[in-house]
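Can you keep this structure in mind? I'll have questions shortly.
All protein chains of the complex are present and in place, except for one that has been dropped.
Here is subunit A:
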Amino acid sequence: MQRETITSAATGAAVSHKEKPLWKRFIMQWQVQVMIFPALIFILIFNYFPMYGVFMAFQDYSLFKGFFGSDWAGMKHFEAFFNSPDFFRVMRNTIVISLLKLFIGFPAPILLALMLNEVRNMVFKRVIQTISYLPHFLSWVIVSGFVISLLSVDNGSLNILLDKLGLIDKPVNFLSLPEYFWTIIVTTNVWKEVGFATIVYLAAIAGVDQSMYEAASIDGASKLKQIFLITLPSIMPVIIIFLILNIGSLLNAGFDDLLLLGNSAMLRDVADVIDTYAYRVGIINNRFSYAAAVGLFKAVISVGLLTLANFLARRAGTSLW
């Protein structure tokens, strides 16, 4: 009640505004509308409006004819994608890269958070945290720039190191050999995001009731036992929610990193995932409708995966919705 009177007093809107037609009331309240509408229009145009792109998947879209002038093509582009030699390769890369990122990138921050939680010296903890968050704030352009340099043949540090340790005879061109690519991508990703991902887990661990640890140590439980029997079960809901989100985005194998590090034609066989493939054929080769079909196919599967993951989580006792 009070809030309503404040706003109406502030905007100068009369109390009897109810009787006037909608548009007149709308104009009279322009001061309040200005607070919402610009932001709403921005989000509508740049976040939601692009969704019309999914319809392009069923068209033969041409830039000159526009959306309404282009001919409808039915499922043609989907069939073309499923039958293309790229389909199997792109799907395999997407799933493999994504699963590798999940298996290694998901437990890593939990482990780091558990380790950080055991540190009693606050200054030391802060220093380690600050350093480990840092890479998250670097652009992929820079990260890929120095990954390329670190791994290069001429004077790359990794080659120098391996040579000094006597593990290799001559420098290896890591970034042009397909067999190394997945390792490089996963390592780089873990390196960049591990610290930042600990923030949430550390916050969850901080919320655990301290009296449980006291009781456990009186009963003689070791530190390791306390981690497995108190800390991990207590933060399990958070872990499960993040796991669901990760499974739901299984087809998001990455974009910037793959585009920048897997740019060379030699790596296309192992580096092409759905998103980078759609980007390349769509914007670089101008096959808009084909790219839209690839994107829509991915979106449909992703929604299915998210629903499945949530179903599994609900059976485990926690769920997103």
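Heads up, the rule we're going with is that contacts are C-beta pairs under 8 Å (C-beta built on N, C-alpha and C of every residue); 3 or more make two chains touch, one makes a residue touch a chain; residues count from 1.
By our rule, contacts and distances are computed from a predicted model.
According to UniProt, what is the chain that's been left out of this complex called? Choose from "ATP-binding cassette domain-containing protein", "Pyruvate dehydrogenase E1 component beta subunit", "Cation acetate symporter" or "Carbohydrate ABC transporter permease".
Answer from the UniProt record of the missing subunit chain: "Carbohydrate ABC transporter permease".
So one chain is hidden, and I want to know which residue out of A:Ile27, A:Met75, A:Leu99 or A:Ile142 touches that hidden chain in the complete assembly.
That would be A:Ile142, which touches the missing chain.
List the residues of subunit A that touch the chain left out of this view.
2-4, 6-7, 9-11, 31-32, 34-36, 38-40, 42-43, 45-53, 56, 63, 66-67, 112, 115-116, 118-119, 124, 127-135, 137-143, 145-150, 154-155, 157, 160-161, 163-164, 191, 195, 199-200, 203-204, 207, 223, 252, 255-256, 259-260, 275, 278-279, 282-283, 288, 291-292, 295, 299
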